[in-house]
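For this view, one protein chain was removed and the others were kept in their places.
Up next is chain A:
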């Protein structure tokens, strides 16, 4: 009897391991297949910059980029150390001496560009959400406003960032004038372009989520004579949360795509500029480096979406809902 239960347990755990490894193995096979096709295909594509980079070439370029970044950081550190020693000497000679601290002005590396792009996309997305969520709530609650704004939203939603970009650039140059600007103009241009393009999914989804509140809950709110603000905070927002997050995730995806295009076209610092610079550079390594950027852009887009999903899990009241 005891041996039979033991064998049961063993076979159960075997089945469990088999299932787990199946979940691991199948994506791995897919990945290997992709790498194989990539390698074979790349060999057969000959461009003016040499053969198309296969996985191995791309891996080499990735390590190169990391190496460049580390060398640049060492240079920067050395620069600051020299500057500090110089200033210390000056102060030792004359305690009242006016010392200068100059920032390091090296070429931004691949990883610096990633950082710039991330900051810009988050700022643009945050700015857009700040407008889109409240506007979506107001439009969703009021049928008249919804009818008034819906055609406009539908009109602007499909507009490509590239169409906005020249207009935004000109407007920002004309309007954002100050002696000591807090942000670089290129940053503001990217931010506004990103916001303009990623506003719409959040706006629409919030409006639809808000207008779809169950009639019963609206009746409860009416019987309780809840004030507008309490109604929004206690009833509208919690029931619209899933739709708002659907909109936010769509928006963030669009923001990331738009940003790369905007940086490429407007020569704003960031990953897009990195890709464009490499393209213009035209060395035999360029295609490999661009391919690294493509993969990194994809990975970051994926991670951004996962972050939103985690945020949604945290904010959502319904912990049992399946979020994917």
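The criterion applied here is as follows: a residue touches a chain if its C-beta (ideal position, glycine included) is under 8 Å from a C-beta of that chain, and two chains touch if they have at least 3 such contacts; residues count from 1.
Note that in this section contacts and distances are computed from a predicted model.
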| item | value |
| --- | --- |
| Hidden subunit of the complex - UniProt protein name among "NADH-quinone oxidoreductase subunit F", "Predicted lipoprotein", "ABC transporter ATP-binding protein" or "Cupredoxin domain-containing protein" | "ABC transporter ATP-binding protein" |
| Sole contact to the chain not displayed, among A:222, A:267 or A:284 | A:222 |
| Touching residue (missing chain; options A:114, A:235 or A:271) | A:235 |
| Interface with the unshown chain - residue positions in chain A | 216-217, 219-220, 222-226, 230, 234-235, 238-239, 317-318, 320 |
